[in-house]
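Apart from one protein chain that is not included, each protein chain of the complex appears where it belongs.
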Amino acid sequence: MTAPILEARGLTVRFGGLVALDGVDVAVGPGETLGVIGPNGSGKTTFFNALTGLYTPAAGEIVFGGRRVTGLEAHAIARLGIARTFQASRLCLALSVFDNILIGMHARRTTGLADSVVRRSRFRREMGAALARAAHLLALFNGELPGRGFEPVGQLPQIDRRRVEICRALAAGPTLLLLDEPSAGMSPEETAELMRDLQIVRAEMPGLSVIIIEHDMFVIEGVSGRVVAFNYGRKIAEGSFAAVAAHDDVRQAYLGTERARA
Amino acid sequence: MPPLELLLQQALNGVMLGVMYALIAVGFTLFFGVLDVIHFSHGDIFMLGAFAGLSTLLGLAAAGVRAPVAALPLAFVAAILVTGLVGVLAERVCVKPLARSSPLMTLLATLSLGLVIREAVLIFYPRGADPKPFPQLLPQGGFEVAGVSVRYENLVILGIGVGAMLLVDLIINRTKMGAAIRAVAQDPEAAQMMGVNLDRTVDATFFLGSGLAAVGGILSGLYYSEIHFIMGITGGVIGFSSAAIGGLGNVYGAILGGLLFGVLQTTAAALIPRGSEFRDVVAFAVVMLFLIVRPRGILGEKSVERV
Partner (left out) sequence: MSLLLVWLAEVVVFALVAAGILAERPAALAATGATIVLAGALVRFLAPLRMGLAAGFARHHAAALAGGATLALVLPLTLRASPYWTFVATLALLYVTIGQGLNLQIGTAGVINLAGAAFAGLGGYSVGLLTVTAGWPAWLAVLVAPWIAVTVGAVLFVPILKTRGHYLALVTIAFGFIFNILMNNLEFTGGPQGLKNIPTLRLFGWAFTSKPALAGLELPAHANFYYAALLVAGITTWALRRLHDSWLGLALNTLRDDEIAARCCGVSLTRGKLVAFSIGNFFIGLGGALYAVMVGFVSPPDFDFGYSLVMLSVVIIGGVDSIPGVVLGACLLVPLPERFRFLHEFRLLLYGVAIVVMLLYRPRGLWPAAVRRYR
């Protein structure tokens, strides 16, 4: 692999006495899609939360784009180019679709408070461009959505809301995208649409690195190049999907040990 | 440095105040534990309890029942019933319907309900704006111990207060409803799956917490020999602060917080020149500092936010 865009070394996260992540080493290269699997409670989302600065690691470090980012605040890490979606979608349901995407561009804004009040034409120009970008992103997934841009996002169906969340993450023009169980709660048809959506993302931003947590192995197999498996806060396997799926430890984690072999 | 006797005296006063504050604080902490809400009208329910007690006592006196042994318990019962019911009503009207909205809404709704209760007492109680004298029903006189004067009425107040808290402790830890309350506080969904009736448990919690505040209200009346319709604002702030200091959701924390606050107030009043005017300032300032430094409280706040 060429120089990784993200490297987590010995990452450890503790909650009181509970060790949620235990010395995890993960690296992602530019343009790569890394799949993360593991049973519930194995530390996958904790891993994301540590990467995005929501949890402070007890030990280990995170290097992003050659920079040590361990312990930085969440908003600082976001500004460096890491964007994410959440397992339970975190959209502001009362706000409009466009509002929910534009907030993703917050870190890249060029006009300030003064411009908003007194140099309004400069501000309007920037907003025009931002709204156009939001509409463009929406249209990639569903041509109807830009027309509904000023509706409250809570009125959209579940699958479109997922797409809005992805657009929010993409709007920032990130170098690394973290997707946390995007197919959660989806029917097989919706999951197929999701796979197409992910391919659209790939096509739109070829240099983008992606880490995707998933329970649906079909999705993981379809989009990831490499896969890592977690269990009890540790990385237990790494490699191609086939290799990881066949790994003994991974099978044990998901299926449990066979009763005493006779 | 004031003499030891003076400090001990203040400490005793502080514990007395602290017990009354604790009675309010426990309510706050119970409501937070069970529903994750700050019930901002709880202070005014404390005030309502005091007024309900006063009304009962005046009514009984008019009917010829003046003996403290008879009148006081009746006053307590009446006040507990009134506040318990109003508390449950408050929860049904302001808290439960907004449970799914943002916590900001519940805060504002209960704050406004407190305003309504306060104004209602001001407007509808005869000459409500004036402080009302509270009948002196407790035995007068006292004795001295190590240079500290201990009054009988303080002992009775302390006794009733501690007794009330022990009763609450008993209810929470030894009864089925108490177990239900604890279960809902820990995990409402799991509790429901185990067969706990959520609505009834929440009602019971509010009745319990509000009733306890009524006890505190009457005790406050007995202690200060007067009550005032605005006593709920300070009472509420102090009660909430005490619960926060001890860690929201933790009943023992609330008791500890109340006692600390009481002792803090009386110590400040003793040590600072012109202390009695500024004792509230000092107490609130310390609370502000405390919340800034350790908002989770001494015994830790129960909080669940999954990312």
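In order of appearance the chains are A and B, and numbering begins at 1 in each one.
Keep in mind that, in the parts below, a residue touches a chain if its C-beta (ideal position, glycine included) is under 8 Å from a C-beta of that chain, and two chains touch if they have at least 3 such contacts.
Computed from a predicted model, the values in this text were never measured in an experiment.
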**Message:** What shown chains come into contact with the chain that's not displayed?
**Reply:** A, B
**Prompt:** Which listed residue (A:12, A:116, A:142 or A:240) would be found touching the missing chain in the intact complex?
**Reply:** A:116
**Asked** Among A:63, A:107, A:135 or A:200, which residue is in touch with the absent chain?
**Response** A:107
**Missing-chain contacts mapped onto subunit A** = 52-54, 73-75, 78-79, 83-84, 86, 90-96, 98-99, 102-104, 106-107, 109, 111, 113, 116-117, 120, 123-124, 127, 131, 150, 152, 168, 172
**Message:** Contact with the hidden chain only, please: which subunit B residues?
**Reply:** 38, 40, 93-94, 97-98, 101-105, 107-109, 111-116, 119-120, 123, 233-234, 237, 240-241, 244, 274, 277-278, 280-281, 284-285, 287-288, 291-293, 295, 307
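The working rule: only the chains that are shown with their structure count from here on.
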**Fill in**
Expressed in whole Å, how far the mean CA point of subunit A lies from that of subunit B is 47
